[in-house]
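Yeah, one chain of the complex is gone here, protein chain that is, but the others are all in their spots.
In order of appearance the chains are A, B and C, and numbering begins at 1 in each one.
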Amino acid sequence: MQLIFEKSRPGRKGFALPEIDVPIAPGLTEKYCRKQAAPLPEVSELDVVRHFSNLSRLNFSVDTNFYPLGSCTMKYNPKFTEKACALEGFSDLHPLLPQLLGGGMLAQGSLEVLYNTERLLSEITGMHAFTTQPLAGAHGELTGVMLIAAYHKNNGERRKHIIIPDSSHGTNPASAAIAGYNVVVIPTDKDGFLDMTAYKKALSRETAAVMLTCPDTLGFFNPKIKEIADLAHGAGALMYYDGANLNAILGKCRPGDIGFDVIHLNLHKTFATPHGGGGPGAGPVGVCEKLADFLPISRVIRRSDGTFALDYHKHKSIGYIAPFYGNFGVILKAYAYILCLGRAGLIEASENAVLSANYCLSRLKDYYAPAYGKRCMHECVLSAASQLEQGVHALDISKYLIDKGFHPPTIYFPLIVKEAMMIEPTETESKETLDAFIDCLIEAALLSKSNPEALHSAPLSMPVKRLDETKAAREPNLRWQQK
Amino acid sequence: MQLIFEKSRPGRKGFALPEIDVPIAPGLTEKYCRKQAAPLPEVSELDVVRHFSNLSRLNFSVDTNFYPLGSCTMKYNPKFTEKACALEGFSDLHPLLPQLLGGGMLAQGSLEVLYNTERLLSEITGMHAFTTQPLAGAHGELTGVMLIAAYHKNNGERRKHIIIPDSSHGTNPASAAIAGYNVVVIPTDKDGFLDMTAYKKALSRETAAVMLTCPDTLGFFNPKIKEIADLAHGAGALMYYDGANLNAILGKCRPGDIGFDVIHLNLHKTFATPHGGGGPGAGPVGVCEKLADFLPISRVIRRSDGTFALDYHKHKSIGYIAPFYGNFGVILKAYAYILCLGRAGLIEASENAVLSANYCLSRLKDYYAPAYGKRCMHECVLSAASQLEQGVHALDISKYLIDKGFHPPTIYFPLIVKEAMMIEPTETESKETLDAFIDCLIEAALLSKSNPEALHSAPLSMPVKRLDETKAAREPNLRWQQK
Amino acid sequence: MNYIPHTELEKKEMLKTIGVESVDDLFKHIPAELRPKSFNIPEGKSEFEVMEHLKILSRKNATNLTDFVGGGFYDHYIPAAVDALAGRAEFYTAYTPYQPECSQGWLQAIYEYQTVICELTGLDVSNASLYDGGTALYEAAMMAVRLSGRKKIIVDSGVSLIYRTMLYAYTSNLSIEFVETPVVHGQACREDIYKHLDDKTAAVIVQNPNFFGAVDDFSDIVERVHKCGALAIASVYPVSLGMLKSPGEMGIDIATGEGQSLGIPLSFGGPYLGFIAVKKEHMRQLPGRIVGATVDKDNKRGFVLTLQAREQHIRRERATSNICSNEALCALRALIYTCLLGKSGFYELARLNYQKAEFAKVTLDKVTGVKVKRSAPTFNEFTVCLPKNADEVVCSLIDKGFACGFPLGRFYKGLDNYLLVAVTEKRTKEEIVQFANSLEAVLCS
Partner (left out) sequence: MNYIPHTELEKKEMLKTIGVESVDDLFKHIPAELRPKSFNIPEGKSEFEVMEHLKILSRKNATNLTDFVGGGFYDHYIPAAVDALAGRAEFYTAYTPYQPECSQGWLQAIYEYQTVICELTGLDVSNASLYDGGTALYEAAMMAVRLSGRKKIIVDSGVSLIYRTMLYAYTSNLSIEFVETPVVHGQACREDIYKHLDDKTAAVIVQNPNFFGAVDDFSDIVERVHKCGALAIASVYPVSLGMLKSPGEMGIDIATGEGQSLGIPLSFGGPYLGFIAVKKEHMRQLPGRIVGATVDKDNKRGFVLTLQAREQHIRRERATSNICSNEALCALRALIYTCLLGKSGFYELARLNYQKAEFAKVTLDKVTGVKVKRSAPTFNEFTVCLPKNADEVVCSLIDKGFACGFPLGRFYKGLDNYLLVAVTEKRTKEEIVQFANSLEAVLCS
């Protein structure tokens, strides 16, 4: 499709601003001004509406397609939470208001939302307290590791590394490194679990923390999780829980009960806030009691008279990790979702997510080799290794799925599984959708033998065929340029 | 696409209602109850969202395609008017409130919108007063003819027929007939204007009114309009103005100034309220002073203290023609549109609508025979008669346009033009869109000679090919039936 | 702000192609004396300024009244998915689906809507929509006149006065004779209806629940109506059809009604939705657009506007009705609403409304001087006899934040102390109790 810049016509006007209703003052001296106006597009409002309406129709999305992207929990996002966010009282509230004398009383509604959400997340995960400030999961990881660093520093210790399984998501090692830690990687044993011997060997007084995802990124719940935690605590290390897979164990297991000290959640995964083409998300961080003092400021507190306020006087706090109180709009949607599902609804979400994932695994395991076992939690990891023998990659199978109107599963993650395909159906997809998707994958498996070319040429029904990614990296064209 | 009923699964639940929070009373006796629940679909909220999101993508619409449907004024509908309608104060107001003692004071905002809109429409059209009650253009026509009948009845006259040009829209004769009048049809002369001789001959004391569209449905402004009006008034008849084509003459000519006694407008045409797949629209009716007493009740009045009220005490009124005050949501959007464009904006709308229509006519007249002349107002009527010589109908050309992503013009209207194609570009389409559309029509004209088959087989890129309309009429299947 | 894309350069190019000097030349055939005498419209404002003006006006409306007013237009909860889906541009910026191949979205949606109306009413065929419940009743009466060739119509006075007044206004120039029969003990008076029934009767019109909220089974009346060759028309409240006997089960010939309660905002009177459903044999007399299923050249199912010969753009003055633009988007909202609730949800909705109303009856009966009329069963609306003029009571309760009901004296002589109270699923137990307490306070002050 033409770029909006290629639709620009000199002199064409779009949105109109109010007339200037004040006397005209002299402008700024030239020194402070730009030479010419930024060459933004010159288009009408209809040009813009038609451009972005048609552009949107080139995307697969949860509202139009089955989107089983592993580790992303692309469940249905209820529509009413959008309406809640658009309520004038929530959408137009200035974040600095509570920092004005008397201003706090004008933000009681939003402060109560934050306070209630922190309480609910604490009870769901068994943690002592939460901060809603982190702006995505990875940001929550960085915050968590900063809390770990502050904790050890407060004990006069300067521990050097963080233990991370090789199957973990890329953000885990990146977050640890960025916060100044070395990363010690532990391999996965033949059953798909953390290699205990390597783990015991790596654990030492230099270990600041152990970062785990549970269920892990292979979709398994490690029954030895308690033992792993006890060992860590024995060495004075803290347990970090990557909460991306919480959708598997709502009401079945709480990280706080099984030895985790600091966790992050992904509201845009487990709590159904929209993924927005990559964001916004939110990564609230929960801590055990001994880490509460280090939480970022400000803290939302409830005064004796039932009103809410912001407390900035936490001398041990690691300081600001976000400009204000987190991605409020995303937090509000998660809050509304939790109130709507309630206790039974949250439990049913996990039960049906795990049921659907196991249903996919059971029907597919005879066509694609399961990475490790016959059971899984909320997502299953299959390998297209056997298809590779006919020269068919997980990538080719994904492109075939696209032609059939399905968004492909996550591929080539976790890195430790050859030609990995990670399918996370979620609890909101119907059985007939799962069956149609499974049948399509089975078709692809049969085609790999009978007619691999059909898979190599896919996709054929999309706006573009397969794109030259090497050219994009070698000759980077990262913006439009006026000829 | 599967019907929503075909996606139903017994026992599947969608939207959840609140739990009953009151003690359970005994139900109604069986005699008053239906035997079983209505067999509505049993689907989840995601099933519904995916069904209607994908269903919407099968439609051409102004926001995604050029939509030059003649006589429908498919101009861009500004987005902010939707937001105005969703304001809680407007969307949730019960229509009976002003009819409660003390209730009127709680509807002042909406009453003011109605009052202001009536004033603005009167000034735009030169009429004395307006009612916003009629729910579409045709409903406005019926209301107008009822006012005409009441007027003559009040003069003790019982006139029998209404004069209507053969080029008029089908709703004109239908409205006249339904209100109890005979219809006398006047032919169009060779220049595309009302045949004056036939007109003078038909005019008599039995003529209740003359119904005209101006500019007429051939896109011409009849300079003899004043003479036609004077003749009608001479015979004691009233002049009715079908306002569907008002977009051609905003600020250039007002029906009230040129002899019309009663008019209807189409807010969903000239004043940019969305066409909504066929509705809702609104057809406010304007009258000259002598017809004001007959207007439907209630009337919105402004009291001396500046507050607004509903006046039901109009003994000559023709009574209720709508349950309340009209399609308020549609009226509010038109009000917002008029305030936004203002004087200069309305005039520029007509100037550019006429400019664009004449541009299309000028570039196409060498390929398709113009129905009548080389100039037009806001829409131009072309004939595919010459293409018919190669067996290509206006219908075939329309289907070719669909494949190219353009919604076809109106075809086979007005009925008096052979293989008619009525193109109304409106003022909001860019020149490059007009050029692309014109080039496509020229291509079709050339193809009619070089390869008519290409046109007969179109459309090929849509969800369905050409549909069997005779089968649909002969074996009516007008609803899904549970097998 | 005028949404016009043409730049000065482009206007020049277009004028050149047309062969005129200026845009004015395109209007010069409008003689000077036909130019506007005035065009005093205020200058245009920016989107921001117009929105501020409209926000101020919207705040002049009451937004926090607890609503017990019904009268045919109800404060039901609208699931957010209705706005989200009906708000898709490909629905609301399209027009009537004249070109089927690029309108299958709308055509299939209308076909599904027609199916829902048939299933709710228990009748065979419906159309794409009419303006509202009142014009739908008028179109039904005209159908009966056309089908029977007769000119007399009996109307039970339990039918909403709003609709009766519209009926009389539309037919004032036609020689149609109307006979109104009284409501006795809250329900249609059989005796009176049968008295007027004769071979000149085209139709008998009834409403369920009637304007007093009373529920009825018209099977007996329908039998007698058919015996004398007339048609039975019923105006019905769609949410009640989740629970009440359907027109089809009663043998009604034509069912009509207002669809506002199916996911459409109250919005001070419109846009609303008129629905109509008939028996198969009367299909060709239906007014308005109808969508039918058919197949394309590859035998693939598709949908088209059909039976268009009845309509104004073909039959002109002999058309069954003059309707062109209708209430398509409101019909889509009703379709989405009913699908979201679904088979079990729609029944639960009706049951919840019924139970809340029964609780309100019991609670209001405890208020000193107040007497709930119990002569006939009701659905979610009922009549209450107050110890004083209902208008004044309503006025004082407005100050306490309640739009507590519709004073029946406005529509029925001699009922000045009577109040029509509607209770939907949105009214919580607490709101009902507070309403009774406020009534108690107002009555004894």
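The criterion applied here is as follows: a contact is a pair of C-beta atoms (placed from the backbone, for glycine too) under 8 Å apart; a residue touches a chain by one contact, two chains touch by 3 or more.
Everything quoted here is computed from the prediction, not taken from an experiment.
In the complete complex, the chain left out here touches which of the visible ones?
Within the full complex, the chain left out of view touches A, B, C.
Given the contact definition stated above, which residue among A:Glu157, A:Asp257, A:Glu389 or A:Asp439 touches the chain not shown here?
A:Asp257
Which is it among B:Leu46, B:Leu97, B:Ile186 or B:Met211 that touches the chain not included here?
B:Leu46
Suppose we count only contacts with the excluded chain; which residues of chain C make the list?
Per the touch rule, chain C residues meeting the hidden chain are 47-48, 51, 77, 79-80, 84, 88-89, 425-426.
Suppose we count only contacts with the excluded chain; which residues of chain B make the list?
For chain B, the residues touching the absent chain are 9-12, 15-19, 43-47, 49, 53, 78-80, 82-83.
Everything that follows uses one rule, which is that only the chains that are shown with their structure count from here on.
Identify the chain pair with more contacting C-beta pairs: B-C or A-C.
B-C
Indicate the whole-number Å distance between the mean C-alpha point of chain A and the mean C-alpha point of chain B.
48
On a C-alpha centroid basis, what's the spacing between chain B and chain C, in Å?
Result: the chain centres lie 20 Å from each other.
Residues of chain C that contact two or more other chains, please.
Residue numbers touching two or more other chains: 1-5, 10, 44-47, 79, 81, 83-84, 89.
What residues in chain A touch two or more of the other chains?
Residues 9, 12, 44-47, 49, 53, 78-79.
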